[in-house]
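Quick one: this structure, given as structure tokens, is what I'll be asking you about.
Only one protein chain is missing; all other protein chains are in place.
After this line comes subunit A, so read on.
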Amino acid sequence: MIRWWVKRGAHLVSIQSPLPARQVLAQHSHQGPPQPGLAELERAKVKFMSFHSPTEPSEKIWSQVVHLTQDENSVMKLWWIDVAMTNPLLFKLSAQKLQAISDIFLRLGATPREACLILKRCPKSVILDATTFEHKCLEWQSFCDQLRLPWVDVLTEIPVVLGLSTDTWRDRIADLREHFSNSLSTLIVESPCVLVEDWGSLSEKIEFLLFTMQVSPASISKSGALGHDCEMLRSRYLFLDRSGIYKHPSAKSLELEDTAKPNINLIVIPSVPKFLAKCTQGCLSVEEYNTFLSLLAQEDMESRDAEEQLKTGLREYESEDEDESH
């Protein structure tokens, strides 16, 4: 209990004053790289310029990066180069602002590496001003605490969530709770995108997994299936279903097994050969899978065409009807 309070206290202090945070950062500094030398910076510059064309904006960005890495107070040091490599647009913000933003993450308890990961994916539009951003981060942290979520891990996956309002988070949680009341935190940890994805496409995926594939909510949460494209889920399901490998669960055998087979986490394996090896035990080949995909695409196109034709026909029929009545 005491340890818990100590932890809590330290945490609060670190939020309120920037000075203790610096001390905390000093402890973290061993995790990050040391201050880079000139030769190291030159090498990094060459690498950076090879990724991004050596134009005027690139030079500006690089000068920002150099400024940040040379800052004595900065703990991030070479991590900034990493950020610049993947998210150069972020450096359109001033160096002071970036420094302040990174300090916020570090004060809240993230390591320089985690801060780097967040900044790598963080769009520029999310960061307004340091105070508002800090406030938003605090809200996010308390929100995650309520749900017992590791706030840093989720944020490294979807930093864009900081651009949404608190009400939006809560609404999304309420929507998800309808289906995943017992496994909500697992779901968010395994597929953090559920917090930011468009509800229309997300609910389509949920309904497909629950009611068509008949996968149990617990299995969906654990597998991270909601992080995948609905089209991919559908094509793999149809492939397995038509080949007779997919077995839907039966309500009769509720106590024994309440989920479909093969397990959803095998179905969503990104590599196609591995997916086939695990789910079909080598009974079906990659060639057959690829042919099936092309066939499915053709079938979908034809059904869309047929629907359109039907709609056009109906419209024409209705217009003719109206003309006659006039």
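In this section, a contact is a pair of C-beta atoms (placed from the backbone, for glycine too) under 8 Å apart; a residue touches a chain by one contact, two chains touch by 3 or more; residues count from 1.
Note that contacts and distances are computed from a predicted model.
Asker: Choose one: "ADP-ribosylation factor-like protein 2", "Proteasome subunit alpha type", "Probable cytosolic iron-sulfur protein assembly protein CIAO1 homolog" or "NOL1/NOP2/Sun domain family member 4". The correct choice is the protein name in UniProt for the chain not shown.
Answerer: Of the names offered in "ADP-ribosylation factor-like protein 2", "Proteasome subunit alpha type", "Probable cytosolic iron-sulfur protein assembly protein CIAO1 homolog" or "NOL1/NOP2/Sun domain family member 4", the one UniProt assigns to the missing chain is "NOL1/NOP2/Sun domain family member 4".
Asker: Quick one: say which of A:Pro88, A:Pro159, A:Pro192 or A:Pro217 touches the chain that got left out.
Answerer: Residue touching the chain left out of view: A:Pro217.
Asker: Identify the residue among A:His179, A:Arg234, A:Lys261 or A:Lys278 that touches the chain left out of the display.
Answerer: A:His179
Asker: Of A:Glu139, A:Asp153, A:Glu204 or A:Glu288, which one is in contact with the hidden chain?
Answerer: A:Glu288
Asker: Write the list of subunit A residues that the hidden chain touches.
Answerer: Missing-chain contacts on subunit A: residues 179, 209-211, 214-217, 239, 242-245, 249-251, 254, 258-259, 280-284, 287-288, 291-292, 294-295, 298-299.
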